[in-house]
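For this depiction, one protein chain was excluded, whereas all remaining protein chains were kept in their positions.
Chain nomenclature is as follows: A and B, assigned in order of appearance, with residue numbering initiated at 1 for each chain independently.
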Amino acid sequence: MTFTLDRRGFLRSAAATGGLMTLPGLVSMAQAQDITPGGTLRVALNITPSVLNPMLLRLNSEYLLAEMLYSSLTMLSPDMTAAPDLATEWSASADATEWRFTLREGVTFSNGEPLTSADVVASFTKLLDPETAAPGSRNLGPISEVVADGDFAVIIRTATPYADLPVALTYPTAKIVPASVIEADFDSLGQTPVGSGPFRLVEFIADDRAIVEKNPDYYVEGQPYLDRVEVRTFPDAAGAAAAMLAGEVDLLTEIQPTDFARIAAGEGIEGMRTPSGRFLDVVMDCTVAPFDNPKVREALSCCVDREAMVELVAEGYGTPGNDSPVNASYAYFSDAPLKQYDPEKSKALLAEAGYPDGIEIDLVASVKPDYRSAMAVVLREMAKPGGWTINVKTMDHPTYLDQVWKKGAFYVGYYNMQPTEGTIFNLLFTSEASWNETRWNNAEFDALVAKADATTDTAERSELYAEAQKLMREEVPALVPCFFDLLGARGQNVMGYEQNPRGANFALHKVWLEAGS
Amino acid sequence: MKTLRALLRNPQGAAGLALCALVMFAALFGPALAPKDPEAFNFGARFAGPSAEFPLGTDWYGRDLLSRILVGAQSTVLLALLATFIGTAAGALIGVVSGYLGGVVDEILMRLTDALMAIPSLLFALMILAALGSSALNAVLAIGIAFTPGMARIARSVTLQVRSFDYVAAAKARGESLAWIVGAEILPNTIAPVIVEGTIRVAFAIMTLATLSFLGLGAQPPAPEWGLMIAEARDHLFRSPWPVAVPGAAIAIVAIGFNLLGDGLRDVLNPRTGDHA
Partner (left out) sequence: MSASFLLRRLAYLALTAFLVSLIVFGVTQLLPANAATMILGEYATPEALAALNERLGLDQPAIVQYGNWLGNAIQGDFGVSLRTSQPVGPSIMAAFGRSAMLAALSLTLVCLIAIPLGVVAGTRRGGPADLGLSVVSYLGVSLPEFVLATLLLARLAGPSVGLFPASGYTPFSEDPVAALRHMALPVITLAVILTAHISRMVRSEMVDTLQSDFVRAARLRGLSKRQVIYNHALRNSMLPAITVIALDVGYLIGGVIVVEEVFAFPGIGRQLILAIQNRDLPMLQAGALIMALTYALANLAADLAYAALDKRIQYK
């Protein structure tokens, strides 16, 4: 038996297999009367993109550029489901270990070569090759094999069952490039992009600008609407914000919480705000004292006034967290009453754990982004009455990455939202997680996540993920005090831009500029 | 005593002395004087203007600005004094030794100080901090090192005068060691001009220390260091002017105090009109 999967239940999944109704091309044609094609969109980035090779991207700014030049098998929708891109439809075996993706026909790369299954196989082989050292290749799931099934279909097998594969394949580095380029000179992609995306590169000057123009052969008819996109890069948020306020750019994809109100109030500017699963957490090494004692971790979790944290650290542009990285932006969020601020309970728990006089400890926070240290300072104050003396140590980002991250016992982490519960858990909290910084190594949690990964039944997955979230709330391998909204701004004439809560997808091919402005 | 009386007759000196005494009092007893806990949040009073409860207003966490300034005086003023002391002591030692020994040693040391003085001092401090990492104490060290070449120059020129005096020749004739001659005969006689120069530099040290903290390379949050307070306040600049204006005024008052005192001392101790760095 084969079936098509979708994370949001049966109705949606039926639509996806019925497929044609949700194809972007048809949707766009339905709206065609309102859309005025043409024009140049100017986008500001606040982190300089420096890597062009699509498999080696690391930053949201690089994702934005690559998304315009390349295509993937699937595309991440703002509701965190997989939409067709180069793959028009897909299905899985009953145990979710073998997947068949049907490829779109008639797609050509910018070098004129037609896309076939050989290109997809070569791309994944390169991507998964440890020699390539592609960032985040582990986020693609336990892929064991990718083989062609005729010219226009591929079979992807996974070592263990993996129900989220179509969503995982939206990972920003999982781009499809021609097999010939991979064989001849893979490194040339660092200078000369060859892709099948909606735009083509005209000019790229790192630290200054990238200019792309419409790909006339793009496989979705009518798209992209824009003739040209100019990406202007600024070394930090202040420069990008200034350009937006001065009307020098039309779209700002990221804004610091402290700047948002001021920019959104600018003339001709619309602020954009979308709740997201992006979070700051306070990482505790669960293998060393004092955090090897669950009571100590629970004590600290009693010291967080979560609503106040949203107000003080995220300027109110966020949602309180409950010590699990999953919030309402995810499909399988399991709601629970918000943990209450109770410093007395913290004191009692510390006494029980053998610390009747409280705990004094250093908390490390990198200076990038600056709300990391803000959270550390706020936590220090909140935890004082609970018997904690937290000394905040701020340090510059390279030193933090080199000496503290994944090594330290107590520090502030900062993570993007991931497309699925499985990806965020397997990135940070399972024993085999790529970045297992808490060393929580909880067998029960591992089993729950593995089982949910392998399960295709929505109701059952919902239960398993709920259990996993409950376990994290109780055991507190890390404090997750608050989530940050995705904040951005657009000129009033910029239409069709939808913020994707994941923060790594932009869909600029769906954007148009309102005529007469 | 004579100096002090002369200083009090000099209008600049008297005003400077008064301001500096006030500042030193705040720096030494600030924590005891602070009416509130400088780190305590007041959720209901964020961005408050001056009031009976918060005489200088509050910041974005509702922390009392007066208390933060008073407690921060320690890390700002005392550290600036320490930085100046390091630069002055190291510079005086190098200058005296160089001036006394003369010859090749002098030539090498002076060419080196020439080269180092050709680096703008903020840039020099930035480079040292890039190496040592960002912290308040490293900033102190960086400023001390950046001050050293200038002080060495001044100490050397004074030493060249002192060296020719009889008592130095006498000590040499007695066969005293180099360390004794420099320590007991020459250093004490170069101290007055060095102190004048040092006092003027305190003002500069305070401003540089605050600037380094402002650039994120000095004191780190949540320290109530004045420059850092302004840097942090930038995020909330358009919501309330007090978190910027209050530490800004504090820095200016201290710097004015030491500038006045330095100018006054210079008039009193060596009445040539010199330059200021």
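The definition used in the following text is that a residue touches a chain if its C-beta (ideal position, glycine included) is under 8 Å from a C-beta of that chain, and two chains touch if they have at least 3 such contacts.
All values derive from a computational prediction rather than experimental measurement.
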Of B:S135, B:T190 or B:T211, the one touching the omitted chain in the full complex: B:T211
Identified contact with the non-displayed chain, of A:D34, A:D79 or A:D402: A:D402
Residue in contact with the excluded chain [from B:L33, B:M127 or B:L160]: B:M127
Option from A:P37, A:P135 or A:P294 whose C-beta touches the chain left out: A:P135
Hidden partner chain, residues of chain B it touches: 111-112, 114-116, 118-123, 126-133, 203, 207, 210-211, 214-215, 217, 227, 230-231, 233-234, 237-238, 241, 244-245, 248, 251-252, 255-256, 259-260, 273, 275-277
Sites on chain A contacted by the missing partner chain, in the whole complex: 48, 50, 58-59, 130, 133, 135-136, 205-207, 234-236, 238-239, 241-243, 245-246, 248, 262, 265, 396-399, 401-403, 405, 435
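Just so we're on the same page, only the chains that are shown with their structure count from here on.
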Length of the line joining the C-alpha centres of chain A and chain B, rounded to whole Å: 48
Touching residues (chain side chain A, partner chain B) in the complex: 256, 258-259, 262, 308, 312, 367, 370, 373-374, 376-378, 380-381, 392-396, 399
Interfacial residue positions of chain B with respect to chain A in the complex: 39-41, 43, 60-61, 133-134, 216, 220-222, 235-236, 238
